[in-house]
Every structure is written in C-alpha cells, then in structure tokens.
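Of the protein chains in this complex, all but one are displayed in their positions.
On to chain A.
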C-alpha cells in the first residue's frame, strides 16, 4: 500500500516549502517567480497526502492539514481531487453567480475540514472534567467514612482506664521519670502524691 520513498527525494522536493523569502517582501518579486515546475509526481513523492493538492505554506512548510483560526489557510486542500470536485473548480473559474449556495458549500468543504466557528466552538469537555473531579471527591468521602468507622476504632486492651492505672502504679514502682516525670510527683515516704 505504501511505496517506500528514499529520503533524499523527499528532502529535495520539500525545499519549495522552506523558502520563506519569496513571499511577503516589501519589494515586488521578479515577474518570473510564479513558474516553479514541480519536479515530482504528487502521489508518488507524498504518500502521506495522496491526491490532495498542495496549495500553500501552512504553518511551517510541511504539507499537512489542520484547522486553526490563527493560521486559516493550511498547506493542503482537505479532500482529495475527485472528478466532481474538479468539475466544480472548473465552474468556479467562471462567474460566481453561476455557483449556487450548495455548490459553494461543497467547494468550501472540499478545501477545509471545518469552519472556523466549528474549530472554536466549545466542546463541553469541562463537564467531563468537573464530573470526574466530583466523582473522585465523592469516592474520597466514602473512603473516609469507611476508614473512620471500620478501620480506626481499634479495641485495644491497653486503652482502658484500669489498665492505665495499673501501668501508672508499675511506673511509679520502677521510678520512671524520677527527676522531672511522673515519679517526681510521688512522695515515696508517705506513699501518696506530693502536695
């Protein structure tokens, strides 16, 4: 399906598009500039674009197509040249009163994939994003509920008050914190807390 093209042919034929100086200069260009014979057969050398006509520089000289309001004229036409479209283009060489609105629309869609208003139209993607965000927040709240109710309330034997009193008694007996801690507040002579 694809013909393997050697890379030096591609490089040679793409130089047409990297010459920026010919367009958009203050001085009028030489009158013979217009005639640049293509030294390639379109469909042979550009397996990517097929039968499409290359019409301009585009954004960077590559024969690619994309719709963008700040670069309204892409480098290739959108649709491949078919006999119907060719016939319409021939008709467009005459007076444009003969072109009906439908034919003008067909010609437009043959050159361009979408109109600029379609390109900048809102896509509604924000609804997907906000919905996902709220969904994740909801899942987080469910997770929090699960953790606080099922995982966190752990019944340890050592949490009860009686156990803590036994631990305190043992700490005083061992003399834990005799200088600044718990046992410093215990009066060992009388066996009560210090006043």
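The criterion applied here is as follows: a contact is a pair of C-beta atoms (placed from the backbone, for glycine too) under 8 Å apart; a residue touches a chain by one contact, two chains touch by 3 or more; residues count from 1.
Methods note: contacts and distances are computed from a predicted model.
Chemist: According to its UniProt entry, is the unseen chain "Mediator of RNA polymerase II transcription subunit 27", "Cytochrome c oxidase subunit 5A, mitochondrial", "Autophagy protein 5" or "3-methyl-2-oxobutanoate dehydrogenase (2-methylpropanoyl-transferring)"?
Modeler: Answer from the record: the omitted chain is "Cytochrome c oxidase subunit 5A, mitochondrial".
Chemist: Touching the hidden chain in the complete assembly: which of A:86, A:113, A:170 or A:185 does that?
Modeler: Residue touching the chain left out of view: A:113.
Chemist: Considering the entire assembly, which residues of chain A contact the chain that has been omitted?
Modeler: 22-24, 26, 28-29, 31, 33-34, 55-59, 66, 69-73, 89, 92-93, 95-97, 99, 101, 104-105, 107-108, 110-118, 120-121, 123
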